[in-house]
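Could you have a look at this structure, given as structure tokens, before my questions?
This view holds just a subset of the chains, kept in their places.
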Amino acid sequence: MGLTVKNVIEWMNNFSAKIEQNKQFLSDLDTAIGDGDHGFNMSRGMTAVSQKLSTEPKTITDAFKQIAMTLISTVGGASGPLYGTAFLEMAKKSSTSSDIGDLLAAALTGIKKRGGAEPGDKTMVDVWTALVPEVKTNKLTQEKIASAVEATKDLVAKKGRASYLGERSKGHVDPGSQSSGYLFEALLETEGIL
Amino acid sequence: MSLGITLVSHVPEIVTGLSELLGQVAKDVSITTAGGTNADDLGTSMDKILQAFSENKADEILAFYDLGSAKMNLELATEMTSKKIHLYDVAFIEGAYTAATLIEAGVELTEIEGQLKPLALKK
């Protein structure tokens, strides 16, 4: 059935629930290689998004735009403009395509442009780069999500706060990759969207 | 064409303090600031940056920031404003101080940018 305003809202509410449940865990990951706020940042942002979407947007494009602007205004950390840009690009793309794979590909391009990170830099870009093709080819699974997140563990950070640690950033999962994992999990669990 | 300065930091006090430091050597330069998140926690806010751009009395703005994540909000704000924004990856305090001094002295943008070059950092 593809993307509808209703399943986008469901997707976001599910993502928000996962963030809420894991906010301490995400912040703990960020404590190890950053400033310890990623879970709290995302929780603030996604709570505001759910709130915003409680009034149903008219179109998918409107929905993505509202998600983007809400995250940009409330998250506060690097993940704010990054997820914000992702959803802004999805909003733009949604005016010409309703294929979720195309939208997520546009989002990934936006994230890379916004943060300047490339695959291998130990950022959310790694998880998105691994999983967007899986969505496109309809092969996304829980296992692939988990292993994409886990794969950031052994990388040396080249972008974001963790990059100040150089080699010492090894051995810890990247917090933004973990939260991105939840986004893809929520997508996978949303009936009819893929 | 007038030049102004916008300062962006994760901490409100850092930009109010820095603005005071620059004001001493650049009394006639419009300096606006965006510090902290919308809730005044540690972080940055695109909304505050946009407001700092719009409050700035100059036509063209030289923007300086502390840490990398501020840059992303700065770039977002730059895409959303109609003002001309120049964003520099340079030492935050030292770069902003240099720019303030030179704008006050009536130095042109290209020359200012030349003086900012040695202060460039990977941020």
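Per-chain residue numbering starts at 1, and chain names A and B are given in the order in which the chains are listed.
By definition in this document, a contact is a pair of C-beta atoms (placed from the backbone, for glycine too) under 8 Å apart; a residue touches a chain by one contact, two chains touch by 3 or more.
Just so it is clear, the model here is predicted, and its values are computed rather than measured.
The assembly described by this file has a subunit formula of A x2, B x2.
Keep in mind that, in the parts below, only the chains that are shown with their structure count from here on.
For the pair chain A and chain B, the distance between C-alpha centroids works out to 29 Å.
On the chain B side of its complex with chain A, the touching residues are 37-39, 41-47, 67-69, 72-73, 75-76. Chain A contributes residues 35, 37, 41, 44, 72-78, 80-82, 84-85, 114-115, 159-161 to its touches with chain B in the complex.
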